[in-house]
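Shown here: the complex without one of its protein chains, the others still in place.
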Amino acid sequence: MLEKAIQGSRIYWGWVVILLGLIGIGFLFYLTQYFEGLKVTGMSRDVSWGFYIAQLTYLVGVAASGVMVVLPFYLHDYKAFGRITILGEFVAIAAVVMCMLFVVVDLGKPMRGLNIMLYPRPNSILFWDFLVLSTYMLLNLVIGWNVLSSERKGIHYPGWVKPLIYISIPWAFSIHTVTAFLYSGLPGRHYWLTAILAARFLASAFCSGPALLILLCMIVRKFTRFDPGTKQMGTLAIIVTYAMILNVFFFFLEVFTAFYSQIPSHMVHFQFLFAGYEGYGRLVPWMWTAAFFALVSLILLINPTTRKNEGTMMVGCVAVVIATWIDKGLGLLIGGFTPNTFERVTDYWPTLTEFMISVMVWAIGLFVLTILFKVAISVKEEVEGVR
Amino acid sequence: MGIKRRDFLRLAGLSTLIGLAGKTSFKWLAPGQVEASIKEAPLTAGTKWGMVVDMTKMDEHVMDKCIQACHRTHNVPKIENPKHEIKWIWKEAYEHTFPGQHHDYAAEEYEHRDFLLLCNHCTNPPCCRVCPTKATWKREQDGIVMMDQHRCIGCRFCMAACPYGVRSFNWGDPRKADETLNPDFPTNPEYPTRAVGVVEKCNFCAERLAKGQYPACVEAANEIKKGALTFGDLDAPDSEVRELLHEHYTIIRKPELGTGPNIYYIV
Partner (left out) sequence: MYDGWKILVGLIIGVVLLAYPFWPDTEKWAAKTPEPELTAKAQEAKVCVEPKSYIKTEHMKLLDQWRDSVVREGIRQYESSTGKIYDISLQNTCMECHSNKSKFCDQCHDYAGVDPFCWECHIEPEESM
């Protein structure tokens, strides 16, 4: 089936070449980081995790969201999603690839990365994170590939795939819970030391991932002969809506606890993010932009008229992606480390090198996604052409 | 006749996996080599090292000497960019050392004072809990929270986990630090430097303890002001540190977090 990836229109090849170009440019920036060390990034002794790990966190969410398509179809026989489960699974694979790459580019000694496997430490959440992410990627790859090739041959997928599918459903929840556990068990970081962090992560994942999937479906419909389906996108939009409501609600719960208790260590991080702290307020406009887009998304998605209208639904989905990305991709990490444990602020902003390396990883992920989607769509076009 | 391409690929892949798994499991399951030739020698006598910082005897001069002694003994470079600085022991204002303790009417004596900060070698260290490779761990024999620079992958999870901000990361090559700031680097040719991309912190001078010497900061402090820093075995009921703790009121950093820091401050 992989041969489908090397047959394509000029637009397809143009897109692939652009991605490869971005990967190449980003790689040059990565070389500077490899030889100079991580000092080429904006991270510091106080903000020791930054843009890379933030992207990892966001993308684990996107990866987990594959379950929102798989669960209704395989557990509850929602036949309509049969058209797009493969798309959800392939998005998950691309997202996990990006997650793992973001870890690699963030490591101080990436050549020692395999030490995690050579000297396993069940005490460490990072060990489990590595384990569950790799397994999740394999699960989705095996399941997706087998289901797709069976579909191509016009037969039912082999029986041994079924238990894997059933495992992948709780596994998807687990990958993002484990990622949340990276943060929510650290005693000195009060922005993260909250039980609801895992729940908030999952809610944020289940609105951002399906929103991205809807947007991808629209792109697929425009550029290929395969139509994922209006009904499918409509149901996904409902999932996005409820998940976004939960996401915003959980956020307000946190705000209440912090500000009603008036405990400084809880409040300072919100103050830094939304109002500035001791003169440092670089993230303030970003966070309020996120809030604005969150509001826009809720208005557009809750109202059935605007949700059913594809134009406004698309705007709503874009707003969800922007809002959740700022929240997880900027606010979570920087806000967690600022102010530091001494109640001091060290400014952080990604450098150009850091950004370009991130672009490289995003381009690699999009490249994987493009290849996988090309295969899936081509197979589906072929099957539908025959039928 | 002959094997189908798909089956051949399956067979090749499976054989490779089995081969790799076999090789790896052999390495994992092979009996550890009994090194009859590595003889155990007494390292240190203490089983739970701790330190008491007597702030009534401490002053800026003593603290500066401690910092200098430590950093020179361990080839800690001076880094120009404060974001990338490496410090094993340093001075910090009262309100930032004990942010939960500080209030608006703090005693004049402490309001504007610096305290001496270093790794607390906690009894229940969160940094060790999170390390994915056991590159940092609490040594059973003496309670020192140790760093294994050979194994550290530079993930910086320990830095996120430490509530006291005692860990530093080598954002660049320490040997390439500004030469004007580090004219005689390395300051101690008998001790290694670190490489780019690993985390480092105070190691309670484990290499000095092995030779029966006090930690560099303790030695430097006591040369100027006897009793400013006291180092000893918290498990030994008659040790100097236990006596001091018995007689004086001491505070520790962030006690509510349950980490059990072993650096005590007499105020």
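We call the chains A and B, going by the order they appear; numbering starts again at 1 in every chain.
As a convention for this text, contacts are C-beta pairs under 8 Å (C-beta built on N, C-alpha and C of every residue); 3 or more make two chains touch, one makes a residue touch a chain.
These numbers come from a predicted model, not from an experiment.
Touch, as defined at the top, links the missing chain to these shown chains in the whole complex: B.
Annotation: of B:Ala93, B:Met146 or B:Ala236, B:Met146 touches the absent chain (contact as defined above). Among the residues B:Gly22, B:Pro82 or B:Pro192, only B:Pro192 touches the chain that is left out of the figure. Of the residues in subunit B, those that touch the hidden partner chain are 33, 35, 37-41, 43-44, 75, 139, 141-142, 146, 148-150, 186, 189-196, 206-207, 210.
Just so it is clear, only the chains that are shown with their structure count from here on.
On the side of subunit A, the complex with subunit B involves touching residues 36-39, 43-46, 48-49, 103, 106-110, 112-113, 115-116, 118-119, 121, 123-127, 130, 182, 185-189, 265, 337, 340-344, 346. For subunit B in complex with subunit A, the touching residues are 81-86, 92, 95-97, 99-100, 126, 128-135, 151-157, 159-165, 168-173, 195-199, 254, 257-259.
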